[in-house]
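Below is a structure I'd like to ask you about.
Presenting chain A:
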Amino acid sequence: LSLSGCRGDGGGQGGGSASSPGITDSAITLGITTPLSGATAGPGKCTVAGVSAYFGAVNAAGGVKFGDGKTRTVNIKSYDDAYDPQKSLANFQQMVSDNVFAATAGLGTPTNRAFRDAAISQKVPQVLVMTGDPLFSDRKQSPWQLGFVPVYQNEGAAFGKLLAKSGAQHKVAILSQNDDYGKGYVAGFKDSIKGASNISVVGEQTYEATDTSVDAQLTQLASSGADVFFNAMSITPLTIASLQKAQQIGWKPIWFLPSNTSSPTAILEPGGAAAYPGIYSVSFAKAPQSPAFAKDPDVVKFLDELKQYGNYPDMPAFPHCMWSYMVGATLEKAFQNMKEPTRDSFMTALRDIKGLKAPLMLEGTSVDTTVDGQPAVSSVVVQKYNGKGYATAENFG
Partner candidate 1 sequence: MTLLELTVVTASYGPLQVLDGVSLSVPEGGSVGILGANGAGKTTTLRAISGTVRTGGRIRFDGRDIRGLRPDQVAALGIAHVPEGRGTLGQLSVRENLLVGAYLRKDRKAVAGDIDYCLDLFPQLQDRVGSRAAALSGGEQQMLAVGRAFMAKPKLLLLDEASLGLAPSTAKAVYEAIRRLRLESGIAMLVVEQNANLAFSLVDTATVLETGRNVLTGSSAELKGMDEIRRAYLGG
Partner candidate 2 sequence: MAASLSLKDVSLHFGGVKVLQDVSFDVEPGVIFGLVGPNGAGKTSLFNCISGHYRPSSGSISIDGTEASGSPPARLARLGLARTFQHPALQLNASVLQNVLLGGHTRLPGGPVSWALRLPYTARSERAIRTEALELLDRAGLAWAADLPADELSHGLHKGVELWRALLSRPALLLLDEPAAGLSHGEVEQLIATVKRLRTEQDITIIIVEHHMGLISALTDRVVVLDHGRKLMSGTAAEAQSDPRVIEAYIGKDAADDAA
Partner candidate 3 sequence: MSTAATVRRPRVRMILTAVLAVALIAAPLALPAFANQTLIRIGVYAVAVLGLNIVMGYTGQVNLGQIFFVGLGAYVTAYGVNHGWNILLVFFAACAVAGLVGLLVALAAARLGGLAIAMVTIALPIVGVPLAKRLSDFTGGSQGTSARFTDAPDWSGLDNDQWQFYIVLVVSAAAFLLARSLVRGKYGRAFAAVRENEAVAASMGISPYRTKVLAFTIASIFGGASGFLYLAAVQYTSPETLSFGHSISLLAAMVIGGAGSIAGSLLGGAYYVFVPQLTNAIDPNLTTVSQGAILLAVLFLLPGGLVSLPRVVRRLTRRSATRRSTARPAAETSQQTPPAQHPVPDAAPEGPEQTERQDGP
């Protein structure tokens, strides 16, 4: 008995060679479910702004010439999930009913995980998402997924390697956010210093993303006598406050900060970072706030488009604006290579990008989607703060 026979099924044409939902001869629609309200809305807004800025400019110039020969404009539909997994699933279901071609660029591990299964079973791409969770880059488990940003482990490892390489004795204190973000950083860092006898971890603390103060952790870590402080923190005000607090209590280690919270103008300057012997961070994107890049054509174009098409007039305070701009470039590349207007074809094209130098990417980094187990960007460079902006750091010290 075929009970389901009588329902008007809208998504029936999923698999075949006919075009997939969300793509016509003249347009393609992408969906982004991301936190646009609540505590993570700051970076969340950036994810939408960057992609919109990129494709806004592309559309204005006529659109993308797809691999099937047709030129299409790219529409972005955004949905607020407020960092609530249940809402991101709902948004995904809404996307499906809104005939969205693919979900992309959404921020957050739990929110992306919440609809991963559904995306797989409905064969809807969920790609270039902003989470460093390795699951999304595992081809077998996640056939319709791909992460964009380096897995958190990579960022932590990059710094650890540099530190180990220095040869000098270092005592490290670690403060990390109590979630997969912080844990990933710490795991990568610890892995990379495993063999190094010159590095010892002398103190390790965590904080909650919702905390208003980490003074106690800093006081505790300061008493450990560490000379290097690995601070895997993603919360802007807490990072500023910890930069201020540590120097107040007379603790002046060398700092490591993640790519999220290393903005020279928004964080380091108000935090009085100049007082420390060194601040290191990792990145793959040019920081528009950095004086070194003030006249960089990529950066100028980016800021301009962000304002014009991304509805984001301010100087971006979160790197997600740049990252999602690169997501736009990566998607464009995949569109150019896809031979049929189908999701299958899109995934094939997307998984075949190598050596793409997306705008805003730093020297030494590129988009490479061909490696199983790695997201689209897996290379980062360690940088050192020079009092105004960042310079690539080859050696520690």
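Couple of notes before you dig in:
The definition used in the following text is that contacts are C-beta pairs under 8 Å (C-beta built on N, C-alpha and C of every residue); 3 or more make two chains touch, one makes a residue touch a chain; residues count from 1.
A quick word on the picks: all candidates are chains of the complex that A comes from, given by their letters.
As the structure is a computational prediction, the values presented were derived from the model and not from experiment.
Set chain A beside the options 1, 2 or 3, and in this complex the one it touches turns out to be 3. Those residues of chain A lying in contact with candidate 3 across their complex are 1-4, 6-11, 36-38, 45, 78-80, 82-87, 89-91, 93-94, 96-97, 109-111, 113-114, 116-118, 121, 133, 135, 178-180, 183, 208, 311.
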